[in-house]
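Every protein chain of the complex appears in place save one, which is left out.
Entry: chain A
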Amino acid sequence: MLLVLSEEHKEHLGFLPRVDSAVVGEFGRIAVEFLRKGTNPKIYEAAARKLNVNSEIIQHGVEGLTYLLTESSKLMISEIDFQDSVLVLGFSEELNKLLLQLYLDNRKEIRSILSELAPQLPSYHGLEWRLDVQLASRSLRQQIKPAVTVKLHLDQNGDQTTKILQTDPATLLHLIQQLEQALGEMKTNHCRRIVRNIK
């Protein structure tokens, strides 16, 4: 599948043929670094001074390159499709090859960074429990009422929350049974077939 680049994007990338390939390579390295650690506007200033152009043009160039790389990595387009998409920009053969190499070298890493951006549900962090027996209350003496109190520690993107739950032993046994059934599902033929095919 081909990448369709907007006019504005093409304009931003239009800066790249105006500098030599070493600089384009450097921009590529900066773009991947920004994807890893976040942007640093000071680098734009430094580059602008060295190349004697407006820092905004440099910023657009690097951002255009970043967007080209993330879109290509996201869609996992083949080499040929990438080359055809870039052909539209009318760059030199050398520049096209450079961009292709940049894409292929960094594709895996960019995909792993993009996978971290998916929304996350709270995940299990820890569990504390306690078994109590209620012997009497204000309204009724001589009781025996066991209860299990559970403190569930959850972790969502680094934030820790806790949830306090309470249940009687019968419900707890039912809960355990349901969870064991869920685990048992992994051993059915249906699940095994799917897991084998994903691998």
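One rule holds for everything that comes next: a contact is a pair of C-beta atoms (placed from the backbone, for glycine too) under 8 Å apart; a residue touches a chain by one contact, two chains touch by 3 or more; residues count from 1.
Note that contacts and distances are computed from a predicted model.
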| item | value |
| --- | --- |
| Candidate names "Nucleophile aminohydrolase", "COMM domain containing 4", "Sodium/potassium-transporting ATPase subunit alpha" or "non-specific serine/threonine protein kinase"; UniProt protein name, chain not shown | "COMM domain containing 4" |
| Option touching the unshown chain, where A:E45, A:E79, A:D105 or A:E128 are the choices | A:E128 |
| Hidden-chain contact residue, picked from the options A:A118, A:I164, A:L183 or A:I198 | A:I164 |
| Residue among A:K151, A:H174 or A:R193 that touches the chain left out of view | A:K151 |
| Positions on chain A where the hidden chain makes contact | 128-130, 135-136, 138, 141, 149, 151, 164 |
